[in-house]
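Note that this complex is displayed minus one protein chain, with the remaining chains in position.
On to subunit A.
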Amino acid sequence: MAVDTTLIAPQPSALDSYLKSHGLEESHSPHYQTLASQILHNLQYQHDWTSLRIHTHSALVQKALPRPLISGLPPHRIYVHPDDQVEELKRGADLTKGEPEREWVLPTHLAEKWSLRRFGEVFDAIEEEPFGEHSGKREDEDVERKTMAKKRRGGKRLLLATLGDDSTVVYYVVHDGIVKPRQN
């Protein structure tokens, strides 16, 4: 049987075409932007998140974020503070049916080294709750932001998304400050 010597490159993967279809911005290095896009892809298609958005600038301190962050709406609540959990259990509410809250996601790669300073910089640049695409004018946003502040029990939190070389993504909740653990 004759060997076919013509080499045909395989079709690009769904992720590859997704990454190529998104242009790069100038604010951050291409590495960070691709990383964010890949995490966003994972959230959208593996974890059914909706209303996803990549943030490059901080609305809180009016400058570029240390790296692009993602915000989005999970299909169900991914974090319930233990005190809220107790209250809801007392009320007899079903914890899985709670209204999902919009979350911050910090894209990272497993090979990276982080430090307390870098976590501090990220937390200093974000609000408690991120704003989606639906929020309209800036004025409304400001009003909304004020009402949102200090609303969450446990304060600021984000989801640390760590990408491995085999494109596995693991998600960890990181709190700013001392927040007692959940009793799963």
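In this section, a contact is a pair of C-beta atoms (placed from the backbone, for glycine too) under 8 Å apart; a residue touches a chain by one contact, two chains touch by 3 or more; residues count from 1.
Convention: contacts and distances are computed from a predicted model.
According to its UniProt record, the chain left out of view corresponds to "tRNA-splicing endonuclease subunit Sen34" among "tRNA-splicing endonuclease subunit Sen34", "Ribosome assembly protein 4", "RING-type E3 ubiquitin transferase" or "Signal peptidase complex catalytic subunit SEC11". Among A:37, A:71 or A:162, only A:162 touches the chain left out of the display.
Across the entire complex, the residue among A:57, A:102, A:152 or A:175 in touch with the chain not shown is A:175. What subunit A contributes to its contact with the hidden chain is residues 47, 74, 78-79, 108-117, 119-120, 123, 159-160, 162, 170-184.
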